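I'd like to ask some things about the structure below.
The complex appears here without one of its protein chains, the remainder shown in place.
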Amino acid sequence: MDEGAPPRRIRWGMVGGGRGAFIGEVHRRAARLDDGYELLAGALSSDPERARLSAQDCRIAPERAHADYAAMARAEAARPDGIEAVSIVTPNHRHHAVAKAFLEQGIHVICDKPLATSLADARDLVALARARNLLLGVTYNYSGYPMVRHARDLVRGGAIGRVRMVQAEFVLGWLSTALEAEGAKQAEWRTDPAQAGPSGVVGDVGTHAFHLAQFVTGLELEAVSADIATFVPGRRLEDNATMMLRWRGGARGAIWASMVAAGETVGLRLRVYGETGHIAWDQSYPDDLQVRPLNGEAHVLARGGKLSPAAKAATRLVAGLPEGFFEAFANLYRDYASIITALREGTPPPEPIAPTGEDGVAGLAFVEAVLNSARRDGAWVRPT
Amino acid sequence: MDEGAPPRRIRWGMVGGGRGAFIGEVHRRAARLDDGYELLAGALSSDPERARLSAQDCRIAPERAHADYAAMARAEAARPDGIEAVSIVTPNHRHHAVAKAFLEQGIHVICDKPLATSLADARDLVALARARNLLLGVTYNYSGYPMVRHARDLVRGGAIGRVRMVQAEFVLGWLSTALEAEGAKQAEWRTDPAQAGPSGVVGDVGTHAFHLAQFVTGLELEAVSADIATFVPGRRLEDNATMMLRWRGGARGAIWASMVAAGETVGLRLRVYGETGHIAWDQSYPDDLQVRPLNGEAHVLARGGKLSPAAKAATRLVAGLPEGFFEAFANLYRDYASIITALREGTPPPEPIAPTGEDGVAGLAFVEAVLNSARRDGAWVRPT
Amino acid sequence: MDEGAPPRRIRWGMVGGGRGAFIGEVHRRAARLDDGYELLAGALSSDPERARLSAQDCRIAPERAHADYAAMARAEAARPDGIEAVSIVTPNHRHHAVAKAFLEQGIHVICDKPLATSLADARDLVALARARNLLLGVTYNYSGYPMVRHARDLVRGGAIGRVRMVQAEFVLGWLSTALEAEGAKQAEWRTDPAQAGPSGVVGDVGTHAFHLAQFVTGLELEAVSADIATFVPGRRLEDNATMMLRWRGGARGAIWASMVAAGETVGLRLRVYGETGHIAWDQSYPDDLQVRPLNGEAHVLARGGKLSPAAKAATRLVAGLPEGFFEAFANLYRDYASIITALREGTPPPEPIAPTGEDGVAGLAFVEAVLNSARRDGAWVRPT
Partner (left out) sequence: MDEGAPPRRIRWGMVGGGRGAFIGEVHRRAARLDDGYELLAGALSSDPERARLSAQDCRIAPERAHADYAAMARAEAARPDGIEAVSIVTPNHRHHAVAKAFLEQGIHVICDKPLATSLADARDLVALARARNLLLGVTYNYSGYPMVRHARDLVRGGAIGRVRMVQAEFVLGWLSTALEAEGAKQAEWRTDPAQAGPSGVVGDVGTHAFHLAQFVTGLELEAVSADIATFVPGRRLEDNATMMLRWRGGARGAIWASMVAAGETVGLRLRVYGETGHIAWDQSYPDDLQVRPLNGEAHVLARGGKLSPAAKAATRLVAGLPEGFFEAFANLYRDYASIITALREGTPPPEPIAPTGEDGVAGLAFVEAVLNSARRDGAWVRPT
């Protein structure tokens, strides 16, 4: 092979993400954008006929199309050309079992968030991946945006001084009415405890906001005081949550998560205030990072401009040509590919920027603390 | 007098607001904009020489320039052409005594916020004004913006359905360092318990955000859970507060107040979410009101466009020609003038839109509840 | 009089601006904001009864209320306490005669734009004012915005290098239909050659854009190539104009003026590009000035921030508390007041920032060149 040849594409499989699914297609496009993965096997649905048709859509060979993820894990592990990594895009309650099956077969795992529906299950997966020296990626995908990574480098590098306040929110409007009672499958998954786990909006999107806050600041949660509510009659999980946070080292802040914020589309916003300025980022305009110093003029940093190396590495186009959701998601896949490739070749893997199992555990610990606080009328609760 | 002649200007005095003061000059400009007041008397400073020079600046006749507000109240009440109304723009701790002195002389009072430094004092003034049938205005001036008044009419009129969440913030960056230790007088007033009262940032600007939320929604506070902090070493009052709110009838929300939000100038923002949409308003761009329905497209209502009668009455220029802070403040003065004129002429005064003593009481009750909650580690506290 | 006493208010009169007028009230509010003028005389309407009632509205004494401006000029000049300055807010076609009448009586003139309806008339007034050593102000009011003045200081001070391109536009939507045929008086004035002069939208608002471009850059027009159109059937003056400009020294650019830009309110926007960056300003958000360097990050300069002395002097509030149209207009009145006061006291008047007769002449020369170019199918025409 010539010098400079691109690394072999990663042999890759997928569980979940069959016809009609949203997030599975996102993972596939993200993987395709940089051409680092080759989709070769799948258990795209637990329904055999749907699994077969979905595999055909994805040009997966019939003999590598499964309905049973466990059978797939075994079959792929047995092939000399079996998949090296699998992405899991099933409903939440199946994440743990599926991830475990593949990790046990020595196959790297990229799991959609949440990593599991209980903290114990999440910790179980982290221990397993560590023991096997396997990648366990968790797709908190908003951390893939270049300007989020630049914000991280700014904040952690001291550009706004010691952090004092962190304000984050992830608010959606689409579940302002009882769509789950009208047969909307995406709505059902998010409001049915059997599929979503014990939390509604906090687990679904509050964890994204929480991860983003941690990702950018590097802070760890000290305690949370929460007020949750269920506004839509008949809904079985909370659909709105106000959370006050105390971070270790003294910073304070709040996170608001809602699926009943009527009129919002994808309202993910983060602001971090330090002693000497603040940064603000809004997912709907991801190429811009607002930086407002205490003394000096507000300015806007643009994706493609003079960025930190990590942010620069996450951008594909000059400033002014917009990148978006798929490109950010692809940055996680690119990060995971470089880890998998390094492990394949026995070289030291790069320090992961993209989130991994530890982030998945932190997310579940956050959810549990929030639910505990809410049950105790807003008492301050530390994550366990 | 001819039909259509303008009403006689209100004979007007001022306590506080001498040379170097900020807010006194704002009140004078606001009163002047619509030419409804004539400044005739003042106790602009308690220092006699400064009082004299300040009165001269304002073209007040020497014999009506005082250093002692009580003397001024007596003297003006004794004149046949004495002032009808007085504005109080002293530091907070003197509001109660000054207002009382003028109300007792039968003179209408327009008081800068907070109405007093204790809830009891505030209630005392309201009772006194009511007993004498006098105006007791409290200048929560942000309620004077036309688009805030339009938001009020939209929300109270049901345009976004029943209110579910209210998110407000008033965050400033200018006290991110210990300016009060460097002799900055404006900083001292806001951080010295003797002048500001028991609260720092909550009383100073949190009450503006709280008033705005009430003004627009018409909701009453049920309980608050608060987390306050003092970030700047040596500071004697809280400089940051995160507050979760429960409103009567079931709405939830949060208010964030800060004077250490480095990089913010005047960050007053309100969002109200109802069952069918939300509205958003930012004081820095006051002519725009964002309206985002659950079903339908986001739009921007502009000052000067098709507004509710109350909003229309509060605007002086066509859409696209910006109005600002002075014009909003002037709307309060205009409202107060119509009340004073009606009382003078024995006609029924209009329903006040501009805030009055009751709003001042609600603000102090809010502050007390916040401080109580913070003392009790965030317990939910009802206002008394 | 004590040291530090404010200067005596300027004794002031007005021609035009009676009941129902828009711009007269703007001038009065602008003059009042800083309390530098005292309105003592007026010929607010040529209709005697309307003149009388309008004067009463403005608290002008009956003996100083006129219907005939010439009589007013003579009467005021004859009084020992006669007005020192007059503002002219009549329809355009009367500006010259009215201004002349007052200048000839030794009274300073502040004239709404355009200074006249012909270039010759405008030059006549400038010569007369110069001969009498009188102020001849012309209210190109947008030059009063603080951030426009800061832009001027930046651009003229070299912050963006030598200017290469200037893009300006002043576009309105309100005359997208034939409102003048429905009896709208404001529409009639702007589309009737007898009142507006030979130009419609170019004279009405194109001149504002042109003045702003000159004001900020200091450049002089070399030649213009224009394409004008009348879109609304039956309209008698042009309602849309596209203009390419060449500036002395090599800069290029364009101005677009329209009153049929449906959906625009007051679309006045200026961008100036130099060798090393550009600035952009939008009248609807006047407190912000965008500065975008060639190398470096885009930033936003806010009114109230660190501004040039001229810009600082034009601002009354801290950054974040919005000022608007009245405040900008008041800055012209404040500038004129300092000139009038200096002339009164025999001290050297300050270098005028606010526009004067020369700017009025340049505006009319621009209009004439545009109309000539349009008549010659877009040939490049130099102003005479």
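Order of writing sets the labels: A, B and C. Residues in every chain begin at 1.
In this text, a contact is a pair of C-beta atoms (placed from the backbone, for glycine too) under 8 Å apart; a residue touches a chain by one contact, two chains touch by 3 or more.
Quick caveat: nothing in here was measured; it's all calculated off a predicted structure.
Enquirer: Touching the left-out chain: which of B:A70, B:L128, B:A159 or B:A298?
Expert: B:A298
Enquirer: If the hidden chain were put back, which of C:Q214, C:S258, C:Q283 or C:S338 would touch it?
Expert: Reading the full complex, the residue touching the unseen chain is C:S258.
Enquirer: Pick out which of A:G20, A:G106, A:G249 or A:G320 touches the chain that's been left out of the picture.
Expert: A:G320
Enquirer: What residue numbers in chain B mark contact with the hidden partner chain?
Expert: Within chain B, the residues that touch the unshown chain are 291, 297-302, 305-306.
Enquirer: List the residues of chain A that touch the chain left out of this view.
Expert: 2, 4-6, 26, 29, 32-33, 35, 53, 56-57, 59, 264-267, 283-287, 302, 304, 316-327
Enquirer: Which residues does chain C use to touch the chain missing from this display?
Expert: Contacting residues on chain C, toward the hidden partner: 160-161, 164-165, 167, 173, 176-177, 225, 227, 229, 231, 240, 242, 244, 246, 250, 252-254, 256, 258, 260-264, 273-278, 291-294, 298, 377-380.
Quick note on the criterion: only the chains that are shown with their structure count from here on.
Enquirer: How many angstrom lie between the CA centroids of chain A and chain C, rounded to a whole number?
Expert: 56
Enquirer: Which integer distance in Å separates the CA centroid of chain A from that of chain B?
Expert: 44
Enquirer: Can you tell me which residues of chain B touch two or more of the remaining chains?
Expert: Each of 264 in chain B touches at least two other chains.
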